[in-house]
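All protein chains of the complex are present and in place, except for one that has been dropped.
Moving on to subunit A:
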Amino acid sequence: MKASFLCFLFLVGLMLVWSADCRPISSRSEMNPPTSRLLSRPLLLRLVDRAKRRMNRRSEDLDLDLDWDQDLDQNQDLDQDQDSGQDSGLDLSLDLTFFLLREALQRAVSEKLLQQVLTNQRLMEQIGK
């Protein structure tokens, strides 16, 4: 059973390597490439796509309807035009939990790493010219 599972994994790995296609990446990164190209993409780009889809799912989770947590003076009007040189008396704040803040932070860090991968791909393409 274990041997057959290992054989299966080996065959999957062989298929992925066999279908690899090293094509240069265009300078304008495409966030959503056409489906017809997916079968011929290198393994690295497939992993990048998977990471992007995971990030999009996370971003949908963070589409919250939030409200301001305001510290208003009693007679202060919210829409009053404030002079930035004075103490506005209106401290803006969001009532966001640490859990959501961490989720957003992890998503931002993943996005940064993804951008670094794409930047490195562009650089390698430029070096290869």
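Here, a contact is a pair of C-beta atoms (placed from the backbone, for glycine too) under 8 Å apart; a residue touches a chain by one contact, two chains touch by 3 or more; residues count from 1.
Everything below uses one rule, namely that contacts and distances are computed from a predicted model.
*Asks:* The hidden chain: which UniProt name fits, "Palmitoyltransferase", "Histidine-containing phosphotransfer protein", "Response regulatory domain-containing protein" or "Corticotropin-releasing factor-binding protein"?
*Replies:* The chain we cannot see is, by its UniProt record, "Corticotropin-releasing factor-binding protein".
*Asks:* I need the residue numbers on subunit A that touch the omitted chain, in ascending order.
*Replies:* 27, 31, 59, 62-69, 71, 78-79, 81-88, 91-96, 98, 101-102, 104-105, 107-109, 111-112, 115, 119-120, 122-124, 126-127, 129
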